[in-house]
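What follows is one structure encoded as structure tokens, with my remarks underneath.
All protein chains of the complex are present and in place, except for one that has been dropped.
Moving on to subunit A:
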């Protein structure tokens, strides 16, 4: 869980090593997802490094109007955008094939009823499912197969708990595009879990 801002902030201002460690541990994953969505995998790490330096430099100016997390992600998005020579005008809604496909039209009859309905899964708690190390690796492969934007939107929503509007603002994409990206990504994750539950392998 992320540390409380009002606990962390005074220690950051004082330059305490451990406070920075907690900050990085809590938020670097989200920062990386934002950078990844805007500049792609090749420059994402550089952008995150630059963003951290910008964060330290502007720490005095942090007003506490937004949360630390929102502030960090805004700095990351701005750092990433300033790196782009041309602002992307079209959102890439590329839908790349995933290792276990998706829940596609072939699952339904022409009247829209299930042809191949979802089968029962052996486990019904996330902890039990994740006990299988092979499933963890399998999910990571599926996430890695997503386009940069699709993967980032999924991570920001499902793992980092951002609201859809926050994702729109950070990445400069419309709400309807965020919804499309998220839905497609979720169906691929679903297909991976379903495949694993049916076959016991990736």
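In the analysis below, a residue touches a chain if its C-beta (ideal position, glycine included) is under 8 Å from a C-beta of that chain, and two chains touch if they have at least 3 such contacts; residues count from 1.
Basically, contacts and distances are computed from a predicted model.
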item	value
Omitted chain (choose from "Extracellular solute-binding protein", "Cytochrome C oxidase subunit II", "Aminomethyl-transferring glycine dehydrogenase subunit GcvPA" or "Putative zinc-finger") - UniProt protein name	"Putative zinc-finger"
Residue touching the undisplayed chain, where the options are A:8, A:139 or A:173	A:139
Interface residues of subunit A (partner: the chain not displayed)	12-21, 23-25, 28-29, 52-53, 55-57, 59, 103, 105, 108, 111-114, 117-118, 120-121, 124-127, 129-130, 136, 139-140, 154, 157-159, 161, 164, 179, 182-183, 186-187, 189-190, 193-194
